[in-house]
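What follows is a single structure, and I will ask about it in a moment.
A single protein chain has been omitted from the complex, and every remaining protein chain is retained in its original position.
Take a look at chain A:
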Amino acid sequence: MIVLPSYERPVGVHPPLDSPGYGSTALRHPKRDLVLLPQNLTEVTGPMLGADRIRPGDDDLTHALGGEAQGQRIRVFGRVLDSDGRPVRDSLVEVWQANAAGRYRHAADNWDAPLDPHFTGVGRVLTDADGRYGFTTVKPGAYPWRNHHNAWRPAHIHFSLFGRAFTQRLVTQMYFPDDPLIPYDPVLGAIPDPAARERLVSRFSLAGTTPMYQLAFEFDIVLRGPAATPMEAPHDD
């Protein structure tokens, strides 16, 4: 007999796939009900992608292509934990973002904000034994998009996380505190629970700054943890 870990199935955390405020969901969300998948071997395992995926400098997005990126230099750091509070260690974190002017170095981004010759907007880091990660970048700019009239995405950084199991895979976005565009954003706003939305907003950290060098924003990420095991009924004696 094999005994496997099991992972909680969070309810009310993720945005519904059918979110009419975000127009691109219209033709891309499944209309049939999802089928419950048991958590068997394929689900409780996952790729253990590690240090061989990281190159020197992958944690510093401000130096690329032979020069220094334009913009407000910041450190983004935090911990990757599971919902039991245990660190997710030695786990690959992939990030990508627009430059300080709000432009991605991507052929499909044709907004006429300037490209930065020294910013690719791509980083990779590994969590340490305490689940900590960190990288240096420039604060991304907001940018317009065609979702609705005069639509602007708030500044954000894309994050991709693997955890240690297929069930824990997560792709999300980190936002910045006090961004005036946040209340108007249908992507963040697709998350029904205001407290869950707030968890995607990083915190300014004075303690994390480097004097005379960079500001700092702290962003902790919580992946699904073990499902609660059934408790025995308490004894009265």
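Simple rule for what comes next: contacts are C-beta pairs under 8 Å (C-beta built on N, C-alpha and C of every residue); 3 or more make two chains touch, one makes a residue touch a chain; residues count from 1.
Keep in mind that, in the parts below, contacts and distances are computed from a predicted model.
**Student:** Hey, which one's the missing chain according to UniProt: "ABC transporter substrate-binding protein", "Protocatechuate 3,4-dioxygenase subunit alpha", "YetF domain-containing protein" or "4Fe-4S dicluster domain-containing protein"?
**Tutor:** Per the UniProt record, that chain is "Protocatechuate 3,4-dioxygenase subunit alpha".
**Student:** In the whole complex, not just what's shown, which of A:Ala100, A:Ala155 or A:Ile191 touches the removed chain?
**Tutor:** If we include the chain that is not displayed, A:Ile191 is the one touching it.
**Student:** With the missing chain put back, one of A:Ala108, A:Ala129 or A:Leu206 would touch it. Which one?
**Tutor:** Per the contact definition at the top, the residue touching the missing chain is A:Ala108.
**Student:** What chain A residues would touch the chain not displayed?
**Tutor:** Where chain A meets the chain not shown: residues 1-5, 8-10, 13-17, 19, 22, 24-32, 34-49, 53, 81-85, 94-96, 104-106, 108-109, 120-123, 158, 160, 164-167, 169-173, 187-188, 190-191, 195-197, 199-200, 221-226, 228.
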